[in-house]
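Take this structure, written in structure tokens, and hold onto it; I'll ask about it next.
Only one protein chain is missing; all other protein chains are in place.
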Amino acid sequence: MLELIFFSLLNGIVTGLLLFMLASGLTLIFSMMGVLNFAHASFYMLGAYFAYTISIYLGFWVGLIVAPILVGLMGAVVERYGLRYVHRWGHVAELIFTFGLAFLIEEVVQFIWGKDTKAYHEPEILQFPLFTFFGQNFPAYKAFMLLISIGIFIMLLLILTRSRVGLIIQAAIHKPNMTAMLGHNVPLVFMGVFGVGCALAGLAGVIAGPALGTFPGMAFVLGSIVFVIVVVGGLGSLTGAFVASLLIGLLQTFAIALDYSVNDLLQIFNISFDADSAFRDLWTLSLPQIAPILPYLLLILILIFRPTGLFGNRET
Amino acid sequence: MTAAIELQGLRKSFGPTEIIRGVDLSVAEGERHAIIGPNGAGKSTLFHLISGRYNVSGGSVSLHGENISNLPPYEIYRKGLSRSFQVTNIFPNMSVFENVRCGLMWVHDYKYSFWHLIDRQKELNERTAEVIEEIGLTSRQHIPAGVLTYAEQRALEIGIAAAGGADVIMLDEPTAGMSHSETDQAIALIRKITEGRTLVMVEHDMGVVFDLADRISVLVYGEIIASDTPENIRNSKAVQEAYLGAEADE
Amino acid sequence: MSEITKTASPVMARPLMKTLLPWIGFFILLLALPNIFSSNVGLYTMNLMGIFIIFALSYNMLLGQGGMLSFGHAVYFGLGGFMSVHFMNYIEDGDFTFPMYLIPIFGGLIGLVFGIIIGSFSTRRAGTVFAMISLGVGELMAASSLIFVAFFGGEEGVSGDRTTGPELAGINFGQDIHIYYLIAGWVFVTVALMYLFSRTPAGRMANAVRDNAERAEFVGYSQRKVRFVSFCASGFFAGIAGGLFALNFEIVTEENLNALTSGTVLLMAYIGGVGFFIGPIVGAVVFTLLQSILSNYTDIWQLYVGILFVLTVMYVPQGLTGIIMMHTAAWRMRQVGALVMPYLRIGIPALAMLTGIAAFLETIHHMRSSVEGDTAMSLMGIEFNSHSIVAWIVILALIVVGGYLTRSQLPQLRDAWETANKPPAQREGGGS
């Protein structure tokens, strides 16, 4: 049991921090431009695919540096020539635009790289078990992912709180017009933040690709979860995104680890059920089975009872 | 006789800042009441508090003796208080005709009906046409409201507010940004449309205020410093110091 | 999201005949279509179109009419389908007697019930919060559909048989042509009902709330309730569409309520034009055609749909219908004729460019996906070698020359457009 808890905790944190790399960019973008970027996870996918292609020719480490930059540049282009243009049609159109973009990027990825899973592997020097605990390996690559995620988190924190750019960004979040009047080029800041947010997503893709698989559906699988995180954490709140990322990461690993079902609960109260009833599926429902829908349940509950999210202070 | 609107110790704060700091005000039935005051005095906030857009932080608002504090706007509207906005606030993609009709539907008791065909409701549509006639937009009635000129939109704004026949009408700077001739037309319109009803208005144009109002209240920094007839307000030392004086210097 | 529809003038002034004319035309069209496209595939495609027309219109009650962006509308469609197919099975098992052709009513009812349940909390706000709740509910339902096998039948779904139960004039709906007329009948009735809904106080207020939710509160309407009413109605009609789906395919599966279907209906409505009542109809027809015909000719049809969608969102937010409606002014002034030549002049090079781009994509796709050494491919009946330089030169020439000529024709088109939209007599400053 100790083993299970230890590894679930570790895995939960790895997943959570990975999710945070996506969620942080999404939250920054949202708080500045008020756009929930549906295509954010698509940039994550692009990161993985770019890194895959680069890794074939130049190796993993080059991909680690170059792919996020490429993705960031693409993000900047999308902001400059897509989002900024669509902005004139209003918020709903922006949301639909990013939705369409997500659809399009998936098609383009399939067009360029094909539909099957790509054999994108972790670099060989990281292919060893870092330590063994109760006979179970903890792969070095996971530790590497952890390290990168923490590094990014600290860097973000420092940039936002300590640097001039960070101050301008914070100002632009709260008072875009005022910041513009003070002589800062707000559209440029927007483009920059969008680009950096996408680059972060790309970086997450680069390091997640070998671990979680590089395939055309990878954006879809992760996309809505990241959405859930930024909403649950509170739109526009980085702290919230951080807490929610860890929460969702741990929730998902522990829900799988703990094998309890409704039936167990009923048995505590000595209630039996009819095995043929239409609700039979409800009674035999187990925690691992519903693990993937827990985030959405959380999302709906949060939106109903606390529309600002855990740490947020604005609703839409 | 109960007052049409009665404010008692009304307060509103946003975070640590108190914008409305204990306002007592009574507007009699049938009175035309103007609220004036320097920029940032809290006039619009006061309007929002009365009409239900903001929740009050303290004190109470009564309409015909009934406490309406913190009711949602639509409840307040149904109790007979209708308002216009300082920044034009219409339904831009709908035609002028439909804009006005939206202001009439609830009072004609259609509620959320999905079994009445709206174009077949003779009385409703006739009344709508009348209101449009009154605000002088008959020739423009099929145009989307969003493409009207500014003055036309202001007229429409007043039309929507007044269409439902609410007995208390609140107009927030109805003539703001208008030219002289437009202002004159607007005053005539307001006079016509508020005939026999209670009117509360915020207005910067002193000409309009002294022309229209039966009584005037002066709001300065969230407090009413005077509430009296135009004549007395004009002569009040306190008001002149606090407000008119400053205005005159400009 | 501009509504340029001629928001109908009070009908008092309008002769009854004129109001009814489009509907009579619609009715005749529905009757006549199977005689024009009588093939099996034609019928099947039209059946699908009919279902999607209802579904897309019901979606537009949210997005276009009520300003609610939903990412989970398939929930009501799917549930309607499941409910209907279960009732089909009850009829088949003789549990109760009910005419099969009225089955979609059950679909509508469950759509309505879920609309009421979910609408009661999701319509509190519009905008992003509503969109997020709809997304969450959609994902939740889609995931649940694979867990609750008793109702959703797991991955296989639930199948039924539409030929049982009391017959209508000796027809048991075994043949596609019968089901076509059944769907057509439902399409006619529901389209009319949805149109009429938009002409009721609730429908009008939905528009008002979409335009300016706050102001609606100051004319006595609770924005939440207005949205709620639209939401429920929308759920009802989506459920009917789901019921027709069940009748047509005799099977309902998890995919009927998953995110893909929700995305598809958004796509249909938006491409068609959400600002117009007929927009989603146009969208459903175009999308079904793309889906069933384009996919026969090319593997990468979804790529084209994606490009079309993104371009629509960016440059033509009023959708295809919007493009058509842009011409009403010129049409009324009988000046559309002046646009024909300019359109031709820009259309031909533009078509060449598009052909070039499509050929470019197809050729690359062919090179990547075909068998090694298989370089022969055919496009639109032209056979060529995907590795030959000539083919590439032709393709690039099409793109470059077509693009250049298209660009060069833009000014003359703009001029022509302005002339065509200028009133012939100098009344007051017309133009657009």
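Chains: A, B and C, in written order; residue numbering restarts at 1 for each.
Everything below uses one rule, namely that a contact is a pair of C-beta atoms (placed from the backbone, for glycine too) under 8 Å apart; a residue touches a chain by one contact, two chains touch by 3 or more.
Assume contacts and distances are computed from a predicted model.
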| query | With one chain of the assembly withheld, which option in "Multicomponent Na+:H+ antiporter subunit D", "ABC transporter substrate-binding protein", "Heterodisulfide reductase subunit F" or "Thiosulfate oxidation carrier protein SoxY" matches that chain's UniProt protein name? | reply | "ABC transporter substrate-binding protein"
| note | Displayed chains that the missing one touches are A, C
| remark: Across A:Thr117, A:Thr239 or A:Gln267, the one contacting the chain not displayed is A:Thr117
| remark: The listed residue (A:Leu156, A:Val230, A:Ala257 or A:Ile302) that touches the chain absent from the view is A:Ala257
| said: For a quick check of understanding: of C:Gln65, C:Ser122 or C:Gln302, which residue touches the chain that isn't displayed? | reply: C:Gln302
| Of C:Pro34, C:Gly154 or C:Pro423, the one touching the omitted chain in the full complex | C:Gly154
| request: Determine and list the chain C residues touching the chain excluded from the picture. | output: 39-41, 44, 48, 143, 146-147, 154-157, 159, 161, 163, 174-176, 245, 249-251, 253, 255-256, 292, 295-296, 299-302, 369, 371-372, 375-376, 378, 383-385, 387-388
| Where does chain A touch the missing chain, residue by residue? | 1, 3-4, 7-8, 11, 14-15, 114-119, 121, 129, 132, 134-137, 139, 141-142, 211-213, 215-218, 221-222, 225, 252-253, 256-257, 259, 288-289, 291-292
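Simple rule for what comes next: only the chains that are shown with their structure count from here on.
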| request: Would you kindly say which chain has the C-alpha centre located farthest from the C-alpha centre of chain C? | output: B
| field | Where chain B and chain C are represented by their mean Cα positions, the distance between them in whole Å | value | 43
| Where the CA atoms of chain A average out and where those of chain C average out, how many Å apart are those spots? | 32
| note | Whole-angstrom distance, CA centroid of chain A to CA centroid of chain B, is 48
| note | Flagged in chain A as touching 2+ other chains are none
| field | Multi-chain contact residues (two or more partners), chain C | value | 1
| remark: The answer for chain C against chain A in the complex is residues 1, 63, 67, 69, 71, 121, 125, 127-129, 131-133, 135-137, 139-140, 143-144, 147-151, 259, 263, 266-267, 270, 300, 302-303, 306-307, 309-310, 313-314, 317, 361, 364-365, 368-369
| note | In their shared complex, chain B is touched by residues of chain C numbered 1-4, 6-12, 196-197, 199-205, 207-208, 210-212, 214-222, 225-226, 229, 233, 275
| field | Residues of chain B defined as touching chain C within the complex | value | 51-53, 72-74, 77-78, 82-83, 85, 89-95, 97-98, 101-103, 105-107, 110-120, 122, 125, 128-129, 142, 144, 160-161, 164
